[in-house]
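Below, a portion of the complex is reproduced, with chain positions unchanged.
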Amino acid sequence: MMRAVNLIIHSFMACLLSSAHAINPEPLLDYCIADLSSPYTFNGPPCKDPNLATPDDFATSALSKPGNTSVGKFGSSVILTTYQNLPGHRTQGLSMARIDIAPNGLVPPHSHPRASEVTTCLKGEILVGFVGASNNELYTQQLRAGQIHFLFNLDEKRPSWAVSGLSSENPGAQIVPLSTFTSKPPLPDVVLKKAFKIDGQEVARIRQRLEG
Amino acid sequence: MMRAVNLIIHSFMACLLSSAHAINPEPLLDYCIADLSSPYTFNGPPCKDPNLATPDDFATSALSKPGNTSVGKFGSSVILTTYQNLPGHRTQGLSMARIDIAPNGLVPPHSHPRASEVTTCLKGEILVGFVGASNNELYTQQLRAGQIHFLFNLDEKRPSWAVSGLSSENPGAQIVPLSTFTSKPPLPDVVLKKAFKIDGQEVARIRQRLEG
(Lines give C-alpha, C1' and ligand atoms only; values in the text may rest on other atoms or scores of the structure.)
Protein backbone atom coordinates (compact mmCIF):
# COMPACT_ATOMS: atom_id res chain seq x y z
CA MET A 1 0.00 0.00 0.00
CA MET A 2 1.35 3.40 -0.94
CA ARG A 3 0.42 6.99 -0.27
CA ALA A 4 1.09 10.04 -2.37
CA VAL A 5 0.36 13.70 -1.85
CA ASN A 6 -0.25 15.96 -4.83
CA LEU A 7 -0.98 19.63 -4.48
CA ILE A 8 -0.97 22.70 -6.63
CA ILE A 9 0.99 25.74 -5.56
CA HIS A 10 0.61 29.08 -7.25
CA SER A 11 2.09 32.45 -6.92
CA PHE A 12 3.94 32.60 -3.66
CA MET A 13 2.53 29.62 -1.91
CA ALA A 14 5.23 27.77 -0.04
CA CYS A 15 5.22 23.99 -0.21
CA LEU A 16 7.24 21.62 1.89
CA LEU A 17 8.92 18.73 0.16
CA SER A 18 9.95 16.29 2.81
CA SER A 19 13.25 14.69 1.99
CA ALA A 20 16.10 13.22 3.96
CA HIS A 21 17.20 15.28 6.90
CA ALA A 22 19.71 18.05 6.38
CA ILE A 23 23.21 16.64 6.60
CA ASN A 24 25.80 19.24 7.44
CA PRO A 25 29.02 19.53 9.34
CA GLU A 26 28.65 21.57 12.48
CA PRO A 27 30.72 24.71 11.92
CA LEU A 28 33.40 25.68 14.41
CA LEU A 29 34.27 28.85 12.56
CA ASP A 30 31.96 31.79 12.09
CA TYR A 31 32.25 30.88 8.46
CA CYS A 32 34.32 28.98 5.98
CA ILE A 33 35.04 30.19 2.47
CA ALA A 34 35.33 27.07 0.33
CA ASP A 35 38.85 26.74 -1.07
CA LEU A 36 38.28 24.83 -4.29
CA SER A 37 41.96 24.89 -5.19
CA SER A 38 42.90 22.53 -2.38
CA PRO A 39 43.91 18.98 -3.28
CA TYR A 40 42.18 17.69 -0.14
CA THR A 41 38.60 16.80 0.51
CA PHE A 42 37.45 16.19 4.06
CA ASN A 43 33.73 15.92 3.82
CA GLY A 44 33.91 18.94 1.51
CA PRO A 45 36.56 21.48 0.52
CA PRO A 46 38.74 23.20 3.14
CA CYS A 47 38.38 26.87 4.12
CA LYS A 48 40.30 29.70 2.52
CA ASP A 49 42.32 31.98 4.76
CA PRO A 50 39.50 34.05 6.29
CA ASN A 51 41.61 37.19 5.91
CA LEU A 52 41.16 36.83 2.16
CA ALA A 53 37.37 36.82 2.36
CA THR A 54 35.52 39.56 0.50
CA PRO A 55 31.86 40.58 0.27
CA ASP A 56 31.77 38.75 -3.08
CA ASP A 57 32.21 35.48 -1.20
CA PHE A 58 28.78 36.03 0.33
CA ALA A 59 26.73 37.04 -2.70
CA THR A 60 25.89 35.51 -6.05
CA SER A 61 23.87 36.43 -9.11
CA ALA A 62 23.70 32.80 -10.22
CA LEU A 63 19.96 32.76 -9.60
CA SER A 64 19.26 36.09 -11.24
CA LYS A 65 18.52 34.82 -14.73
CA PRO A 66 16.02 32.13 -15.77
CA GLY A 67 17.61 28.75 -16.42
CA ASN A 68 17.56 27.25 -19.90
CA THR A 69 14.63 24.81 -19.93
CA SER A 70 15.31 23.65 -23.49
CA VAL A 71 18.42 21.78 -22.41
CA GLY A 72 17.75 18.33 -21.02
CA LYS A 73 14.79 16.07 -21.58
CA PHE A 74 12.14 17.35 -19.23
CA GLY A 75 11.62 21.04 -19.98
CA SER A 76 12.94 22.25 -16.66
CA SER A 77 16.05 23.80 -15.14
CA VAL A 78 17.38 23.86 -11.59
CA ILE A 79 20.13 26.28 -10.53
CA LEU A 80 21.57 25.86 -7.07
CA THR A 81 23.82 27.99 -4.89
CA THR A 82 27.09 26.10 -4.62
CA TYR A 83 30.63 26.36 -3.30
CA GLN A 84 31.50 27.61 -6.77
CA ASN A 85 29.03 30.46 -7.05
CA LEU A 86 28.66 31.26 -3.32
CA PRO A 87 31.88 30.17 -1.57
CA GLY A 88 30.79 31.59 1.78
CA HIS A 89 28.04 29.04 2.30
CA ARG A 90 30.47 26.22 3.04
CA THR A 91 29.45 24.78 6.45
CA GLN A 92 26.33 26.98 6.57
CA GLY A 93 23.92 24.10 6.14
CA LEU A 94 21.70 25.68 3.55
CA SER A 95 21.35 26.21 -0.18
CA MET A 96 18.86 28.01 -2.36
CA ALA A 97 17.63 26.87 -5.76
CA ARG A 98 15.91 28.56 -8.67
CA ILE A 99 13.59 26.25 -10.57
CA ASP A 100 12.34 27.20 -14.03
CA ILE A 101 9.79 25.01 -15.76
CA ALA A 102 8.65 25.39 -19.38
CA PRO A 103 4.95 25.08 -20.20
CA ASN A 104 3.94 21.54 -19.20
CA GLY A 105 7.56 20.97 -18.26
CA LEU A 106 8.53 18.55 -15.52
CA VAL A 107 11.12 18.29 -12.80
CA PRO A 108 11.03 14.50 -12.83
CA PRO A 109 10.61 12.37 -9.70
CA HIS A 110 13.82 12.71 -7.70
CA SER A 111 15.12 12.73 -4.17
CA HIS A 112 17.73 14.68 -2.25
CA PRO A 113 19.88 12.40 -0.12
CA ARG A 114 20.94 15.19 2.21
CA ALA A 115 18.27 17.86 2.42
CA SER A 116 14.73 18.85 3.17
CA GLU A 117 13.21 21.33 0.80
CA VAL A 118 10.71 24.16 0.93
CA THR A 119 9.56 25.43 -2.45
CA THR A 120 7.91 28.76 -3.08
CA CYS A 121 6.12 29.25 -6.38
CA LEU A 122 6.81 32.73 -7.71
CA LYS A 123 4.99 32.56 -11.01
CA GLY A 124 2.48 30.19 -12.57
CA GLU A 125 0.80 27.07 -11.30
CA ILE A 126 2.92 24.10 -10.39
CA LEU A 127 1.73 20.65 -9.44
CA VAL A 128 3.94 19.35 -6.68
CA GLY A 129 3.77 15.76 -5.59
CA PHE A 130 5.66 13.47 -3.32
CA VAL A 131 5.29 9.78 -2.81
CA GLY A 132 5.16 8.00 0.50
CA ALA A 133 7.62 5.26 1.24
CA SER A 134 6.29 1.74 0.75
CA ASN A 135 4.58 0.49 3.87
CA ASN A 136 5.56 -2.77 5.40
CA GLU A 137 4.78 -4.40 8.71
CA LEU A 138 7.14 -2.00 10.41
CA TYR A 139 5.13 1.04 9.56
CA THR A 140 1.56 -0.02 9.12
CA GLN A 141 0.48 2.64 11.58
CA GLN A 142 2.01 5.43 9.63
CA LEU A 143 1.46 7.47 6.55
CA ARG A 144 4.86 8.69 5.58
CA ALA A 145 5.71 11.35 3.08
CA GLY A 146 8.58 10.10 0.93
CA GLN A 147 11.55 11.68 -0.59
CA ILE A 148 10.66 11.01 -4.19
CA HIS A 149 8.98 14.17 -5.42
CA PHE A 150 8.34 16.03 -8.67
CA LEU A 151 7.20 19.43 -9.93
CA PHE A 152 5.02 19.80 -13.02
CA ASN A 153 4.02 23.06 -14.68
CA LEU A 154 0.28 22.76 -15.23
CA ASP A 155 0.24 25.76 -17.53
CA GLU A 156 0.32 24.78 -21.18
CA LYS A 157 1.29 28.24 -22.37
CA ARG A 158 3.47 30.02 -19.84
CA PRO A 159 6.59 29.05 -18.01
CA SER A 160 6.51 29.03 -14.23
CA TRP A 161 9.28 29.36 -11.73
CA ALA A 162 9.91 28.83 -8.07
CA VAL A 163 12.53 29.27 -5.38
CA SER A 164 13.52 26.48 -3.04
CA GLY A 165 15.41 26.46 0.19
CA LEU A 166 17.31 23.23 0.81
CA SER A 167 18.66 22.39 4.22
CA SER A 168 22.14 21.31 3.17
CA GLU A 169 25.13 23.00 1.64
CA ASN A 170 25.30 20.04 -0.75
CA PRO A 171 21.84 18.45 -0.99
CA GLY A 172 22.55 16.11 -3.90
CA ALA A 173 19.86 14.88 -6.25
CA GLN A 174 18.96 11.50 -7.69
CA ILE A 175 16.56 11.54 -10.62
CA VAL A 176 14.65 8.26 -10.55
CA PRO A 177 14.22 7.51 -14.29
CA LEU A 178 17.85 8.38 -15.06
CA SER A 179 19.22 6.50 -12.06
CA THR A 180 17.37 3.35 -12.99
CA PHE A 181 17.55 3.34 -16.78
CA THR A 182 20.57 5.36 -17.89
CA SER A 183 23.34 4.66 -15.38
CA LYS A 184 26.77 3.80 -16.72
CA PRO A 185 27.40 0.93 -16.45
CA PRO A 186 23.72 0.15 -16.84
CA LEU A 187 21.72 -1.74 -14.26
CA PRO A 188 21.48 -5.35 -15.48
CA ASP A 189 18.42 -5.83 -17.69
CA VAL A 190 17.21 -8.66 -15.50
CA VAL A 191 17.00 -6.26 -12.56
CA LEU A 192 14.97 -3.68 -14.47
CA LYS A 193 12.75 -6.36 -16.00
CA LYS A 194 11.95 -7.85 -12.60
CA ALA A 195 11.69 -4.50 -10.86
CA PHE A 196 9.31 -2.82 -13.30
CA LYS A 197 7.70 -6.01 -14.64
CA ILE A 198 8.62 -5.12 -18.20
CA ASP A 199 10.31 -7.16 -20.91
CA GLY A 200 13.72 -6.63 -22.43
CA GLN A 201 12.35 -4.67 -25.36
CA GLU A 202 10.60 -2.24 -23.05
CA VAL A 203 13.79 -1.82 -21.04
CA ALA A 204 15.69 -1.08 -24.25
CA ARG A 205 13.05 1.33 -25.48
CA ILE A 206 12.86 3.35 -22.27
CA ARG A 207 16.61 3.42 -22.06
CA GLN A 208 16.99 4.63 -25.60
CA ARG A 209 14.41 7.40 -25.20
CA LEU A 210 15.98 8.65 -21.98
CA GLU A 211 19.50 8.51 -23.38
CA GLY A 212 18.89 9.34 -26.99
CA MET B 1 39.30 45.36 16.20
CA MET B 2 36.10 44.52 14.37
CA ARG B 3 35.14 43.60 10.85
CA ALA B 4 31.91 44.19 9.02
CA VAL B 5 30.69 43.24 5.57
CA ASN B 6 28.15 45.38 3.80
CA LEU B 7 26.84 44.59 0.36
CA ILE B 8 23.96 45.56 -1.86
CA ILE B 9 21.73 42.89 -3.34
CA HIS B 10 19.25 43.60 -6.07
CA SER B 11 16.74 41.68 -7.99
CA PHE B 12 17.39 38.04 -7.42
CA MET B 13 20.87 38.12 -6.07
CA ALA B 14 21.24 35.64 -3.27
CA CYS B 15 23.13 36.74 -0.20
CA LEU B 16 24.36 34.54 2.58
CA LEU B 17 23.87 35.74 6.10
CA SER B 18 26.04 33.65 8.32
CA SER B 19 24.37 32.98 11.62
CA ALA B 20 24.49 30.25 14.20
CA HIS B 21 24.41 26.75 12.78
CA ALA B 22 21.08 25.13 12.02
CA ILE B 23 19.76 23.45 15.13
CA ASN B 24 17.26 20.72 14.41
CA PRO B 25 16.23 17.40 15.78
CA GLU B 26 17.17 14.53 13.54
CA PRO B 27 13.90 13.08 12.25
CA LEU B 28 13.13 9.40 12.68
CA LEU B 29 9.84 9.64 10.86
CA ASP B 30 9.43 10.54 7.22
CA TYR B 31 7.65 13.55 8.59
CA CYS B 32 5.94 14.93 11.64
CA ILE B 33 2.83 17.10 11.52
CA ALA B 34 3.09 19.44 14.50
CA ASP B 35 0.27 18.76 16.96
CA LEU B 36 -0.21 22.15 18.61
CA SER B 37 -3.05 20.88 20.78
CA SER B 38 -0.74 18.68 22.86
CA PRO B 39 0.01 19.74 26.43
CA TYR B 40 3.57 18.44 26.03
CA THR B 41 6.65 20.07 24.61
CA PHE B 42 9.72 17.95 23.95
CA ASN B 43 12.04 20.23 22.10
CA GLY B 44 8.99 21.25 20.08
CA PRO B 45 5.41 20.00 19.68
CA PRO B 46 4.66 16.28 19.20
CA CYS B 47 3.49 14.78 15.91
CA LYS B 48 -0.14 14.35 14.91
CA ASP B 49 -1.32 10.90 13.94
CA PRO B 50 0.19 10.68 10.45
CA ASN B 51 -3.00 9.07 9.16
CA LEU B 52 -4.70 12.42 9.70
CA ALA B 53 -2.23 14.30 7.51
CA THR B 54 -3.62 16.11 4.48
CA PRO B 55 -2.01 17.99 1.59
CA ASP B 56 -2.89 21.21 3.47
CA ASP B 57 -0.35 20.26 6.10
CA PHE B 58 2.38 20.71 3.50
CA ALA B 59 1.39 24.00 1.90
CA THR B 60 0.80 27.55 3.09
CA SER B 61 -0.19 30.86 1.57
CA ALA B 62 1.21 32.75 4.55
CA LEU B 63 3.89 34.28 2.37
CA SER B 64 1.61 35.15 -0.52
CA LYS B 65 0.74 38.68 0.54
CA PRO B 66 3.13 41.52 1.45
CA GLY B 67 3.56 42.04 5.18
CA ASN B 68 2.41 45.25 6.81
CA THR B 69 5.50 47.44 7.12
CA SER B 70 3.65 50.25 8.92
CA VAL B 71 3.32 48.19 12.07
CA GLY B 72 6.38 48.25 14.29
CA LYS B 73 9.10 50.86 14.50
CA PHE B 74 11.41 50.06 11.63
CA GLY B 75 9.34 50.05 8.45
CA SER B 76 9.77 46.36 7.79
CA SER B 77 7.90 43.06 8.12
CA VAL B 78 9.09 39.47 8.36
CA ILE B 79 6.69 36.56 7.83
CA LEU B 80 8.02 33.07 8.55
CA THR B 81 6.74 29.59 7.82
CA THR B 82 5.88 28.07 11.17
CA TYR B 83 4.27 25.06 12.83
CA GLN B 84 1.07 27.10 12.78
CA ASN B 85 0.94 27.92 9.07
CA LEU B 86 2.88 24.91 7.73
CA PRO B 87 2.47 22.05 10.25
CA GLY B 88 4.33 19.57 8.04
CA HIS B 89 7.68 21.26 8.46
CA ARG B 90 8.09 20.05 12.04
CA THR B 91 11.46 18.21 12.18
CA GLN B 92 12.29 19.23 8.59
CA GLY B 93 15.08 21.58 9.60
CA LEU B 94 14.14 24.48 7.39
CA SER B 95 11.93 27.55 7.25
CA MET B 96 11.26 30.20 4.65
CA ALA B 97 10.68 33.89 5.32
CA ARG B 98 9.19 36.74 3.34
CA ILE B 99 10.76 40.09 4.12
CA ASP B 100 9.03 43.32 3.10
CA ILE B 101 10.81 46.63 3.63
CA ALA B 102 9.23 50.05 3.15
CA PRO B 103 11.22 52.77 1.37
CA ASN B 104 14.29 53.40 3.54
CA GLY B 105 12.89 50.84 5.96
CA LEU B 106 15.15 48.69 8.11
CA VAL B 107 15.24 45.18 9.44
CA PRO B 108 17.30 46.18 12.48
CA PRO B 109 20.50 44.41 13.54
CA HIS B 110 19.48 41.00 14.85
CA SER B 111 20.70 37.44 15.10
CA HIS B 112 19.14 34.01 14.76
CA PRO B 113 20.23 31.72 17.56
CA ARG B 114 19.43 28.58 15.62
CA ALA B 115 19.79 29.15 11.90
CA SER B 116 21.91 30.19 8.98
CA GLU B 117 20.15 32.32 6.42
CA VAL B 118 20.30 32.85 2.69
CA THR B 119 18.38 35.88 1.45
CA THR B 120 17.27 36.45 -2.11
CA CYS B 121 16.23 39.94 -3.12
CA LEU B 122 13.17 39.77 -5.36
CA LYS B 123 12.49 43.48 -5.85
CA GLY B 124 14.42 46.64 -5.15
CA GLU B 125 17.84 47.31 -3.75
CA ILE B 126 18.64 46.16 -0.25
CA LEU B 127 21.76 46.89 1.74
CA VAL B 128 22.66 43.81 3.68
CA GLY B 129 25.31 43.90 6.34
CA PHE B 130 26.67 41.63 8.98
CA VAL B 131 29.14 42.36 11.69
CA GLY B 132 32.06 40.18 12.63
CA ALA B 133 32.41 38.95 16.17
CA SER B 134 34.80 40.92 18.32
CA ASN B 135 38.32 39.63 17.96
CA ASN B 136 40.31 38.62 20.94
CA GLU B 137 43.59 36.78 21.34
CA LEU B 138 41.87 33.53 20.46
CA TYR B 139 40.94 34.57 16.98
CA THR B 140 43.46 37.15 15.86
CA GLN B 141 44.15 35.09 12.76
CA GLN B 142 40.57 35.15 11.62
CA LEU B 143 38.09 37.43 10.02
CA ARG B 144 34.77 36.09 11.10
CA ALA B 145 31.38 36.94 9.77
CA GLY B 146 29.04 37.50 12.69
CA GLN B 147 25.49 36.73 13.42
CA ILE B 148 24.34 40.27 13.94
CA HIS B 149 23.01 41.39 10.60
CA PHE B 150 20.55 43.90 9.15
CA LEU B 151 18.71 44.69 5.91
CA PHE B 152 18.10 48.25 4.77
CA ASN B 153 16.04 49.32 1.77
CA LEU B 154 18.22 51.84 -0.05
CA ASP B 155 15.33 52.96 -2.20
CA GLU B 156 13.70 56.12 -0.89
CA LYS B 157 10.57 55.71 -2.98
CA ARG B 158 9.75 52.05 -3.51
CA PRO B 159 9.35 49.14 -1.18
CA SER B 160 11.57 46.14 -1.70
CA TRP B 161 11.12 42.56 -0.69
CA ALA B 162 13.11 39.39 -0.39
CA VAL B 163 12.79 35.71 0.40
CA SER B 164 15.01 33.98 2.91
CA GLY B 165 15.70 30.36 3.60
CA LEU B 166 16.60 29.64 7.21
CA SER B 167 18.17 26.37 8.22
CA SER B 168 15.99 25.62 11.23
CA GLU B 169 12.34 24.85 11.78
CA ASN B 170 12.43 27.42 14.58
CA PRO B 171 15.28 29.85 13.93
CA GLY B 172 14.43 32.42 16.59
CA ALA B 173 15.42 36.06 16.35
CA GLN B 174 16.94 38.53 18.76
CA ILE B 175 16.72 42.18 17.74
CA VAL B 176 19.68 43.97 19.29
CA PRO B 177 18.19 47.40 20.16
CA LEU B 178 15.03 45.84 21.61
CA SER B 179 16.91 43.16 23.54
CA THR B 180 19.21 45.69 25.15
CA PHE B 181 16.91 48.66 25.76
CA THR B 182 13.33 47.43 26.00
CA SER B 183 13.44 44.11 27.80
CA LYS B 184 11.01 43.57 30.66
CA PRO B 185 12.27 43.73 33.32
CA PRO B 186 14.78 46.21 31.89
CA LEU B 187 18.50 45.65 31.93
CA PRO B 188 19.88 47.66 34.87
CA ASP B 189 20.77 51.20 33.78
CA VAL B 190 24.29 50.77 35.09
CA VAL B 191 24.83 47.92 32.64
CA LEU B 192 23.61 49.90 29.64
CA LYS B 193 25.55 52.98 30.74
CA LYS B 194 28.78 51.05 31.04
CA ALA B 195 28.16 48.94 27.96
CA PHE B 196 27.32 51.79 25.55
CA LYS B 197 29.26 54.51 27.39
CA ILE B 198 26.16 56.66 27.67
CA ASP B 199 24.64 58.46 30.64
CA GLY B 200 21.37 57.74 32.38
CA GLN B 201 19.49 60.33 30.38
CA GLU B 202 20.61 58.82 27.12
CA VAL B 203 19.56 55.40 28.34
CA ALA B 204 16.14 56.78 29.26
CA ARG B 205 15.78 58.61 25.93
CA ILE B 206 16.67 55.60 23.78
CA ARG B 207 14.40 53.41 25.85
CA GLN B 208 11.49 55.76 25.55
CA ARG B 209 11.85 56.14 21.79
CA LEU B 210 12.07 52.39 21.24
CA GLU B 211 9.16 51.66 23.55
CA GLY B 212 7.01 54.70 23.00
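Order as written gives the chain letters A and B; numbering starts at 1 within each chain.
The definition used in the following text is that a contact is a pair of C-beta atoms (placed from the backbone, for glycine too) under 8 Å apart; a residue touches a chain by one contact, two chains touch by 3 or more.
Note that the structure is predicted; figures quoted are calculated from it, not measured.
Colleague: Taking the 2 visible copies as a start, how many copies are in the full assembly?
Modeller: For the whole complex in this structure, the answer is 6 copies.
Just so we're on the same page, only the chains that are shown with their structure count from here on.
Colleague: Quick one: how far do you have to rotate chain A to sit on chain B, C-alpha fit, nearest 5 degrees?
Modeller: Best-fit rotation on C-alpha atoms: 180 degrees.
Colleague: Can you compute the centre-to-centre distance for chain A and chain B, using the mean CA position of each chain? Integer Å is fine.
Modeller: Here the centre of chain B sits 26 Å away from the centre of chain A.
Colleague: Using the touch definition from the top, list the residues of chain B that touch chain A in their complex.
Modeller: 5-7, 9, 11-18, 21-22, 24, 26-27, 29-31, 50-51, 53, 55, 58-64, 81, 86, 88-89, 91-96, 98, 116-118, 120, 122, 132-133, 141-147, 163-167
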